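With one protein chain withheld, the remaining protein chains of the complex are depicted in position.
The first chain written gets the first letter, and so on, giving A, B, C and D; residue counts start at 1 in each chain.
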Amino acid sequence: MIDPYYLQQLAIGLSQGVIYALMAIGFTLIFGVLNVVNFAHGEVYTVGAFAGLLLITAFAPPFLVVLFAVLAFGAALGFGLERIAFKPFRRFSDEASLKSRAMRESTLMSSLAVSIVVREGLEIGFGSQMQPLPFDYLINKPIELGPVTIVTGDVIIFAVAAVMLGGLQYLLKRTRIGLSIRAVSANPLGAKYVGIDTDRTIITTFALGSMMGAGAGILVGLYYGAIFPAMGFVPGIKAFVAMVMGGLSSIPGAVICALLLGLSEGLATTFISSNWADMVAYGFLIVTLIFFPQGLFGAGRERV
Amino acid sequence: MVPLLVLLVVFALVPYGLAKFGKGYFFQVAQLVLIYALLAVSLHLVTGAAGLLHLGHAAFYGVGAYVAALLGTEMKLGFVWGLPAAGLAAAALAFVVALPTMRLVSIYFAVATLAIGQMIHTVLLNWVAVTKGPNGVMLFSGINLFGWPVKSPVAVYFLVAGLVALSIWVLHRLSHSYYGNALRSLREDDQCADAMGVDTVRLKIEVFTVSAFFAGIAGALWAYTTGYVSPGDFGFNTSILVLAMIVVGGLGSLPGAIIGAALLILLPEVLRGIGDLRNVMVGIVMFVSILFLPKGLLGEVSALSLVRRGFGLKWGSAPSEREVGWR
Amino acid sequence: MSLLDIRGLTVAMGLQEILHGVDLTVPERGIVAVLGSNGVGKTTLMRAISGIYSPKAGSILFRGENIARLKSHEIVARGLLQAPEGRQIFASMTVLENLAIGGGRHGLAELDRVLALFPVLGQRRGQMAGSLSGGEQQMLCIARALMARPSILLLDEPSLGLAPKVVKSIFDLLAQIRSEGLSILIVEQNAKAALRIADRAAVMEGGRIVIEGPSADLAGDPRIVEAYLGGHVH
Amino acid sequence: AETVKLGYQLPLTGNTAQYGQDFKTAAEIALARFNASGRIPAKVEIVFEDSRSDAKEGVTIARKFVDDEKIVGVLGDFTSGVSMAAAQVYKEAGMPQLSQTASHPDYTKISEWQFRNITTQAGEGPYNADWMVAKGYKKVAVIAEQTDWGQSVTKYFADEIAAKGGKVVLTEYFNRGLPDFRSLLTKIQREKPDAIYTGFFYEDAANFLKQMKQLGIAIPVFSTSAAHNQKVIELAGADAEGLSLTTNFLPNSPKPEVKAFVAEWVKIRGAEPGQFPAQAFDAVNIMLEAVVKTYPKSTRAAIRDALAATKDFPGVTGSTTFGADREPVKQLSKVRIVGGVFTPVAD
Partner (left out) sequence: MSLLEIENVTRRFGGLVAVDGVSTRVETGELVGLIGPNGAGKTTLFNLISGFTPLSAGAVRFKGEPIQGLKPHRIAARGMSRTFQNLRVFPNMSVFDNVSVGAVGAMGQSAFAAVFGRRSRADAISARTWEALERVGLGGVAEDLAANLSYGKRKYLEIARALAMKPELLILDEPAAGLNDSETADLARFIRSLNGEGLSIMLVEHDMNLVMGICSRVVVLASGRKIADAEPAVVRADPAVLEAYLGVDE
């Protein structure tokens, strides 16, 4: 019989991992299609949470309404973000040889700039402190599973992440739009030649990814009962790490790695100390990359 | 000659102008610009020239600062020893972490450097026995050059400016030379560079180490000029700030890195007047500059031809009589 | 009626003008070859037709409709497909997925026919396209364009990197699919082969079309062959 | 008449802006009252500069203040890190610096120019330790944020509790802003301590308390004045119930100066002030008092001497006296959250 203490710690680590996974799904989707690190994804998460907060304080609608409204809002955010920070730089992708380099650099910076403006803007608008939420919206009622205690949010977030992952896998592997997304991600110029509307595909991807990001934001906000302008920073980094560790192109890979990251942090707290948890998580990443230079589930480098 | 004149202006006339105002504030800001220019130029070598997205540069800056501060307080080793030691320590650490990770390419490399940076930061913050952890380290001794205390703002400024100029000169020689060409080939197509006989892994390790060395020097300068170091200054945000400097200035362009550093240090200071909105403004300025000049304020192509005209080679016997090589 | 009618097409990259008023016509069920040495603007012309570059001036009439300002996907939707220079396949996807994407709304309806033309691709259907050999990638590129049931096919140096035997079979194939009702605009360095199947040919130089006429005339004029086509056709 | 200028460096933007904004409001209340009182025939002006809790900005601001000859005293910064980096400049230039919150043990040791009016953990830690031992809690788990302040929380507390025959069964640090304390909580629970002593600010406090309830852990929690903020109750609701802590500011105290300050604050902010704004309010008033004492010869050196001579200053956080080490001597009181209110307790 395993010591219930360890079971409990395992459960906590996993629930942390599921939160990272929730964020990583949207992040990986967006990265996949443009090969661009979207620094503003963390802000989408935050803005999603704030949108939910405003909605709750203004109208106090039922939980599901909040969730779906935030998802819709997130999609709109993604649309706007793409228009502002990414679309203007797409003109360079035409010049065949200079292809994506100029684009990568400039969107790296434009998304960073947007994220700065949004975060600072939120701080001015709401202050940088945590915003309290009405308690009955919080999804943190304890559930006892034998010796292990989890909360309602764990179940909800797990379910949402599973639905997102499954839906996305279905979309990418089985539908035409999914095929288009993958085609644009593999070769945007090539996609034009086969008649894919690349602009629309990219926008769709952004809308989808941001929808998931914003949804993650409000869910996690309700889970911890705390919403504040800098809340997207840590999950953003962790999602980025999980994505790369998973091998960039594989969303299930990113999810698995997110779970591993969460677990490794939980275990680090259990066996070492909370303040060294990052060390363990990042050390784990480095070791993984030393043995799998293309991530755990990544494809090999292209042949010469 | 032109660049030398420019340097002269920067290093001599600027403080003269500042001295006219008689303000320590201006020296402080100018000094910060110089330290960050060094940081940016050292990052330029890795990220701009060699094309390796480095997201943990601030950590090596921090190692340099801590080594300088700890040597000063614990071993009573002053500036003369502490400065090179800081650079060497940062370089040594970079070398060790580079050995297993430099096989990585593209975004895998980026995330590995992110992890390295965060790990170093975690150590600075939590290894209380050595780094004093969150308490930081206070360095009272000030700067002492072979028995000559350097105290006045002007003197400190000159010292920092001189050291930064020297360091940037070295980085310039690396970047604007055939060695720099090899670095750029690494960025363009590492497999192809490999076929041209360029030892890509060794080159990456070298350039990562050299860059860390100068980040360490920058850190030491920060420690000596500020007198107090604490882990908060060497986190991910600082890495991103330095990255933003070189991208805004023009990725791949050494003068651009300096311009970017100046811009992103000066801008928040200049905007103090507008109050809490100033950081929003910084973001907007960054956005607008990258929107209209996506290749940076002084992009690589123009920067290289500029530098070439100043420091390049006149190839007399070639039929075209044009200056394209490096000295 | 001509299927594709290009009039006064001018294309510029930044400040530099690359095509200066190109006129070219592809008749229904016709094969037109565009010849010319490196860097004269052939690829630029092809890209402009497919909507990758938007022209500075001029019109491109396809079945009477001006498509010069349309987006690339709208052009493809009208049945104008290109096998571009540089292949532009989806390297990280399998051969079959490449073909499925190429099929567009027809999906894999054409698969059997296309695989019959390129049996190698059938053998490699599950392989990542990026790991194919150069010639196999070129075949994939052409096959992908055929998957969409084009009414006009644009080929930018289709013989590039293909073995002589395959080149021959591809040109035979072009003649055959033309007889099934397809029009073809082909850019080729292999002037001999191109002139053999083409009805008409145009020679480009410096971003302009300098000679245009029935291909037999061009091939028969030794001065033209000397001056523009580089060498000896016969 | 001419004006006397003071500088205030504080984070008005960035992650810790909420604290800086509180300080600014407190300072404005104090200043408005002072200027209205006409105690000196000149106006006092405070120059606020935003440091973002960033050391390089903090140092730059320090230089700026030092350059302005009219500025005779400086308040701030918020974190010890920035305060100490700036302190090096003030030390060189001879500028009195009074921080409302810098709690680094070495801060006042930098030079004779550094003051603070927050009690350090050297006082608060033992006070809490004694309190807990008196209540019979001898096996104690200690957690604190990984900052210089958190370090001093555990150190002074552990020394005293050991001296009183108690035992620290677990000491652990966490990074400020940690969203999930449950791993840590589970670990604490396993040690079965009588009580938990915590060094955190109100936001971490709220998270910690909520998650503790979720896990069904019922161990008494003690904390420092840093957690004394209405926001804990707002954020954690009923889960905050029972949190015991020390403070030197009681917003519902009957003292007139407290009443006036709280009333003013509520008018502007709509909620009761916590410990930190009160701390800033007193700091500004102490500085203003020094201006009064030295006027019209308010030089930097004079202000410094006047500050050093501060004795029994009646502030909202109790009376303040600076010792020879420029550290404040203050009284602490015990409060507990009962029925959603910080309630003074005697035990």
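One rule holds for everything that comes next: a contact is a pair of C-beta atoms (placed from the backbone, for glycine too) under 8 Å apart; a residue touches a chain by one contact, two chains touch by 3 or more.
Since we're looking at a predicted model, the values are computed, not measured.
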Selected residue (touches chain absent from view) among B:Ile107, B:Leu174, B:Val229 or B:Val282: B:Leu174
Which residue of B:Ser185, B:Thr225, B:Ser239 or B:Asn279 touches the chain not shown here: B:Ser185
Interface with the undisplayed chain - residues on chain C: 35, 37-39, 86, 120, 131-136, 138-139, 157, 160-169, 189-192, 229-232
Touching residues on chain B - with respect to the absent chain: 170, 173-174, 177-182, 184-185, 188-189, 191-200, 206-207, 210, 252, 300-301, 304-305, 313, 315, 318-320, 322, 324-327
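Just so it is clear, only the chains that are shown with their structure count from here on.
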Chain labels contacting chain A and also chain C: none
Core chain by centroid distance, with centroids computed from Cα atoms only: A
Residues within chain D bordering two or more other chains: 13-14, 17, 146, 173, 175
Sequence positions of chain A contacting 2 or more other chains: 120, 124, 275, 278
Pairs of chains in contact (touch as defined earlier), listed by label: A-B, A-C, A-D, B-D
Residues on chain A engaged by chain C in the complex (per definition of touch): 94-96, 179-180, 182-183, 186-187, 189-199, 249, 299, 302-303
Residue numbers on chain B that touch chain D, as the complex places them: 22-25, 27-29, 32, 125-126, 128, 133-136, 138, 222, 226-228, 230, 232-233, 268-269, 272, 275-276, 278-279
Touch list for chain B against partner chain A, complex: 100-101, 103-105, 107-108, 110-112, 114-116, 118-119, 122-123, 125-126, 191, 236, 240, 244, 247-248, 251, 276-277, 279-280, 282-284, 286-287, 290-291, 294-295
